[in-house]
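The complex is shown incomplete by one protein chain, all other protein chains being positioned as in the whole.
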Amino acid sequence: MDVRRDFPVLDKEDLAYLDTAATSLTPRRVLHRMDEYYVNYSANVHRGVYRLSHEATRLYEDARRAVAGFVNADADEIVFTRGASSALNLVAKAYEPEIGPGDEILISELEHHSNLLPWQQLAKRTGATLTYIPLTEEGRITVQALKSVLTRQTKLVAITHVSNVMGYETPVRELSALAHEKGATVIVDAAQSAPHMPLDVRRIDCDFLAFSSHKMLGPTGVGALYGKRRHLERLEPVEYGGDMVEETGLHDATWQKPPLKFETGTPPIAEVIGFGEAVRYLEELGLEAVREHEKQLAEYTLSQLDAMEGITVYNPTTDSGIVTFNIDGVHPHDVVTVLDQEGVSLRAGHHCAQLVMAFLNQTATLRASFYVYNDHSDVDRLVRGLQKARDFFAGFEEGLR
Amino acid sequence: MDVRRDFPVLDKEDLAYLDTAATSLTPRRVLHRMDEYYVNYSANVHRGVYRLSHEATRLYEDARRAVAGFVNADADEIVFTRGASSALNLVAKAYEPEIGPGDEILISELEHHSNLLPWQQLAKRTGATLTYIPLTEEGRITVQALKSVLTRQTKLVAITHVSNVMGYETPVRELSALAHEKGATVIVDAAQSAPHMPLDVRRIDCDFLAFSSHKMLGPTGVGALYGKRRHLERLEPVEYGGDMVEETGLHDATWQKPPLKFETGTPPIAEVIGFGEAVRYLEELGLEAVREHEKQLAEYTLSQLDAMEGITVYNPTTDSGIVTFNIDGVHPHDVVTVLDQEGVSLRAGHHCAQLVMAFLNQTATLRASFYVYNDHSDVDRLVRGLQKARDFFAGFEEGLR
Amino acid sequence: MKMQNLYRQIIMEHYKRPRNKGLLEDDRYVTEHIRNPSCGDDVTIQTLLADGVVKDIRHEGSGCSICCSSASVLSEVLKDKPLESALEVSRQYKGMLTGEDFDADLLEDAIAYQGVQDFPARIKCASIAWQAFESTVKAGDDDE
Partner (left out) sequence: MKMQNLYRQIIMEHYKRPRNKGLLEDDRYVTEHIRNPSCGDDVTIQTLLADGVVKDIRHEGSGCSICCSSASVLSEVLKDKPLESALEVSRQYKGMLTGEDFDADLLEDAIAYQGVQDFPARIKCASIAWQAFESTVKAGDDDE
């Protein structure tokens, strides 16, 4: 995959950017497409009958079709939100009237805070029970584990598709089928899967699926919520205002059809247009090829780390381009500062997944995450940096003897 | 005000853009600043300890200070949202636990749907009473009118600062003082004022104030909510997830301090940075000068329309750069198509303010709205276009006699 | 000036003097109401179907000349046509608006809207009455 020169940051700086799981870099053509909006069609959407506004609306709805096609949904099943977090909160809020004491919500300790706290707080507010799907020793969600906790009381199952720390892929298709047998609704957090693998909501057959543009080569400020049409039609909106209303009276109002019903106010127009361009770019690369590329880099990294002394890897069986590890006895922040000097950008911390940290019995870890613009030389650079960091800090130990 | 060449759309096209009240054009330096983020500091904020991420965080928080300074707030009183609509919904949601039957919410028929429906639905959900502040014959909200409906039961007063259809300025400072005497909380919709006049939240002394970046030369996808510190500290967040949580347990969690408490997930980073640049640009122009410029254009427009036959102006006493009118007997959409051919971009419709339309007894109107990049020649062009449209459609009447 | 291609005399005539306007309180009619919230156009179409023939069409609403007139034109063009033919006219009409090939002969007076294709922002205005008509006959299907 030879795309580095599509990314202006990498053109400018000699950088091994290994923090895509936090946010991805942005290719020139996505930036270009957004500038094009501001320079050529700068106007609001869905309202104006003049040419600029009509053109802006067309580009906006084209992007919706592109994002819908990317996950094999219909355009009217895609709601644009501020990001995956907002999308997941939207679903939790919309289900509030349908959840009550006695109902059960299933989640897991693998979840990013954005797919944990909305359900935790929903349970708290409604009196529903929040139950954790037990993880395997390795830290995985399995069909077996879901079976062990799924009951007729289970109303919602909210699970991550790929864990942002462990890199494991959850068998969402099988879990969905199982959950549906009991009449439960399935919400999939695809923030770490949509950018990295072919994704088909019809095949998975989940009820909702959320992802963020900025993790998949698109701009910040926008994400998408896929929802099955009948849910989007039935559920009440959670934000009210311009663009989502059909007819306004003094004391009540009627709503537009989905997806507009859930898109209040002026949407992130330029961002949606950029998002559309990002998924087109990814489709051109081919999502199978993207997945394969990342897995190779992860495997190469694992083999290199395995050959190093003093490194603990927490997810040697990762299914994706995410590798999580620590240098023994050195705090990850200290490691990051050394790596930073070497031009390697890496994340240290709890990765917004404190329950995963608790599971690993760590307060913080290092995490390398790969994407289309990374290659073997980035891994080599990471490994050299880690050796340097390890040796540097080991030097102090000597002094302390 | 000679700034047309700062705006790439106007450089490219010979355009009289008169739809700023819907969304403004974007100057080159704002676009440049956002590209700079994507090209130089493309990384997530608040989390990474490596250089790129630190730099992104610094730019993001600098922008917060800029936006805060713009309305004379402190930085930690500014919450970034998706836009004004989102900001107003946030306040309505956050107040839900504090509102109940017997409480009263005051709004007006002048409101944009985004400052109407959140309160209407809050009243519906909580059993509170929604009361309309009576408008004067001209369509204004006055201190007198507020007095006539304000009671000890009044909990919230949500009012527009400048109406997006009538262009009237509401005396928000006096209304706030009055409302506070009765212990009510005051929410100001500043979507149409913040872009166009000096604004000081300390002077107005409102409790909350909402505005959108895209209406004030900034990018789409971001807006700001000012809230008094003590409110932001007391209120519960409305969205949960990454970045807003302090400590996560299995069944409960603690929140960050405001404003982060209200900013869930990866924020619109590039957009916030662009927003910051937009307010800096406006401050350099000077908001007094901006207001004066627009008022002159509006007055010139009014005098020109007054001299024309067959035009009805609905807000001859507008306080701002907003002029709302119709050609008698011609539907505004038909007018817009003619104007569009003449390079004049104008809005026709209900302007997301159906109650104002009801007040005016119209289903739709034309609206011209001016900003820094407009000048007298734009008005002349509008007037010529209107004459053309009027005569064109009058021609058919002849044929029908 | 292209304006004349959009605003034909016949369009303005139907706008000012609509035919078949006003709804009936008659259960045999199927009613469909469509709003175009982006611009406020508002159309209601009532269709009376009998023996597979469009016996009558009524309409009501408010909006621009393109939108309101098209409801009136539609009511004249489709009246007394077998349902299948009416739906075929509707298909041809949509094809015309979106710049596809179409059979001009079938369209009768609705051909007046040919100019709309050059004004993409107005295609919706010219479509919604026809869309409402289609819904009335589909809704009719469901009832059977």
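A few comments on the model shown:
Labels for the chains are A, B and C, by order of writing; each one numbers its residues from 1.
The definition used in the following text is that contacts are C-beta pairs under 8 Å (C-beta built on N, C-alpha and C of every residue); 3 or more make two chains touch, one makes a residue touch a chain.
These numbers were taken from a predicted model, which means no experiment stands behind them.
Note that the absent chain touches A, B when the full complex is taken as a whole.
Within the whole complex, the absent chain has one touching residue among A:Ala158, A:Val238, A:Ala348 or A:Ala368, and that is A:Ala348. Checked against the full complex, the candidates B:His46, B:His161 or B:His214 give a single residue touching the omitted chain, namely B:His46.
Of the candidate positions B:Ala73, B:Ala158, B:Leu209 or B:Val245, contact with the hidden chain is made by B:Val245.
Residues of chain B in contact with the chain left out of this view: 46-51, 53-54, 57-58, 245-247, 256.
One chain of the complex is left out; on chain A, the residues touching it are 331-334, 337-338, 340-341, 348-350, 363-364, 392-393, 396-397, 399-400.
By definition in this document, only the chains that are shown with their structure count from here on.
With centres defined as mean CA coordinates, chain B is found 31 Å away from chain A. For the pair chain A and chain C, the distance between mean C-alpha positions equals 45 Å.
Across the assembly, chain A contributes 47-51, 53, 245, 247 as residues in contact with two or more other chains.
Taken residue by residue, chain C touches two or more other chains at 38-39, 121-122, 125, whereas all remaining positions touch fewer.
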